[in-house]
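Have a look at the structure below before the remarks.
Yeah, one chain of the complex is gone here, protein chain that is, but the others are all in their spots.
Chain lettering (A and B) follows the sequence in which the chains are written, and residue indices restart at 1 in each chain.
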Amino acid sequence: MSATRWQQAAPALGVLLIVALAALLQFAIRADWVDGYTVPLPSEVLASLPRLFVEEHVLARFAMTAGETFAAATMALVAGLAFGIVLYRWPRLRAAFEPWVAVLAAAPLVLAYPLFLVLFGRGPLTIVVIGFASALAPVILKTVEGFAAIRQVLLQVGRSMRLSPAQEFSLILVPAALPHIFTGLRLALVFALINVVGVEFLINLGGLGQLIGELSERYDLPGTWAAIGLVVLVSVLFFVVLDAGERRLGRRR
Amino acid sequence: MSQTLLPRLVATILLLVAWQAMALSGLLFRDVVPPLQAIASGVGGVLGDSGFYANLAITGFELAVALVLGGAGGLIAGLALGGSRFLSQALERWLNYLGPTPKIILFPVLIMMFGVGAGSKMAMGAVSCFFPIAISVAAGVRGVDPKLLQVGRSLRAGRLQMLTKIYLPAMLAPLVNGARLGFGVALIGVLLAETKLSNQGVGFLIMQAYQRFDMPRMYGLLLVTVAFAAAVNIATDRLAIRLRGSRVRANK
Partner (left out) sequence: MTDAALLSVSRVTKRYGPRNGGLTAVDDMSFAVERGEFVSVIGPSGCGKSTLFHIIGGLTQATEGRVSVEGEAITGPHPAIGMVFQEESCFPWRNVIDNVAFPLELAGQGRASRHATAQGFIDLVGLRGFEQRHPSELSGGMRQRVCIARTLAARPRLLLMDEPFASLDEQTRMLLGDKVLQIQQQLHQTTLLITHSITEAVQLSDRVIVMSYRPGRLKRTLAINLPRPRTADILVSPEFGTYVAELWNDLRQEATRGLAEAEG
């Protein structure tokens, strides 16, 4: 009985642990065990948060990063679905191109960001294109996997009821592959977010990623830490929402 | 096999021809899409450049240190989380959510802590590979067949013996998978860090080629890097298959 209560309290204790670590760090720096010039006081990091909102326009930057992420993910989802359907419908094309898509999915595309800079200029377009390019291949693979996993008998039911190709698509293929498609959407958003923020930081342009670079160049340590914490928080919230959505969808099955 | 080989070959040739046509026509991305022979000579130039190997050695060393440190940390954290339901419920959620966040944003902080030299790149790689390794080790511990654990306990194996004789061998697949994921993200972490701020390493060379607008060399560097990563991946796979194979033979 008490064991289960411990289990229930575990997530809260996790939060508590992080708070305790921050407090310990605060104490360690105050006691000069840790160099205050490399690691800022946790209290100062917290204190710098309002400054980020007022002086550094965090909300506007957040909107920009989110906009770029959604643009890249939406494009990847639409294009990935289309490619996925084409590859599923024509098995020869699938045999021919799926290995290349797998290579593309495994390749560290973000490393080629200098190349994208040359291709698309140093602007938001480059950021969106890199996000799109990184998210596209995983979405294609998931879509094809989803369609290929549909049980043959469900398609036979459709044929025996003489469904038109459009009816087969909307009434059987899409609902049957929906869990995979949703996983594809989640992958698209995750890959897009990572790459958008990463590239913003690397090329010093745009939203939240750039803010971190800027603050660190000004040697504003508490601000840098606070901004990093903010980005982590935003992405964690983002993943929590996606997970909840996916679980809701999965429960009916 | 031959039935899939032919379409793959055709697809590869088609892609190469399309690239070449785009490069030669100069209609799209002129000068940025060099013809295949230029890329080939770029690859050749990279491979024939002794400076490249010196920089590759630096990146390789940073990567190796990052993998050892991050891997050890990930292994310990994964074993702890996988072994304790309490720890797992308290902290694993954080690990899962932190896993996919962009690690490169930690780089400024790592520079503060470990300097502008190789130290911060190693730290970058270590932080990157910590997460996938910890996550797959934790899942691997939980996935070990309970029957094997009962066998171990019934033979009164000690804690360390349980770990080395039962858990680790039984977890070969997730361990290899974690190592491979970790290698991939550590490589990206190290290279990205080098492109952002450094004066040596392959990432630095890529940035240099970009600033000189030497497209064939940039393609050459990227291709050689990807080939290097793919070779390590294949070698890891082979090793895992060999290990598993010897185990199957031993069981007979």
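In this text, contacts are C-beta pairs under 8 Å (C-beta built on N, C-alpha and C of every residue); 3 or more make two chains touch, one makes a residue touch a chain.
In this text, all values refer to a predicted model and were calculated from it rather than measured experimentally.
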Touched by the hidden chain, restricted to displayed chains: A
Touch with the omitted chain, as defined above, among A:Ile172, A:Ala192 or A:Ile228: A:Ile172
Residue of A:Ile18, A:Val78 or A:Met161 in touch with the missing chain, whole complex considered: A:Met161
Positions on chain A where the hidden chain makes contact: 151, 153-154, 156-157, 159-163, 167, 171-172, 175-176, 178, 252-253
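The definition used in the following text is that only the chains that are shown with their structure count from here on.
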Residue ranges of chain B touching chain A (in the complex, touch as defined): 3-4, 7-8, 10-12, 15, 29, 32, 85-86, 89-91, 93-94, 96-98, 100-102, 104-109, 111-113, 184, 187-188, 191-192, 195-196, 203, 206-207, 209-210, 213, 215, 218-219, 222, 225-226, 229-230, 233
Residue ranges of chain A in contact with chain B within the complex: 6-7, 10-11, 13-14, 17-18, 37-39, 92-93, 95-97, 99-100, 106-108, 110-115, 117-119, 190, 193-195, 197-198, 201-202, 209, 212-213, 215-217, 221, 224-225, 228, 231-232, 235-236, 239-240
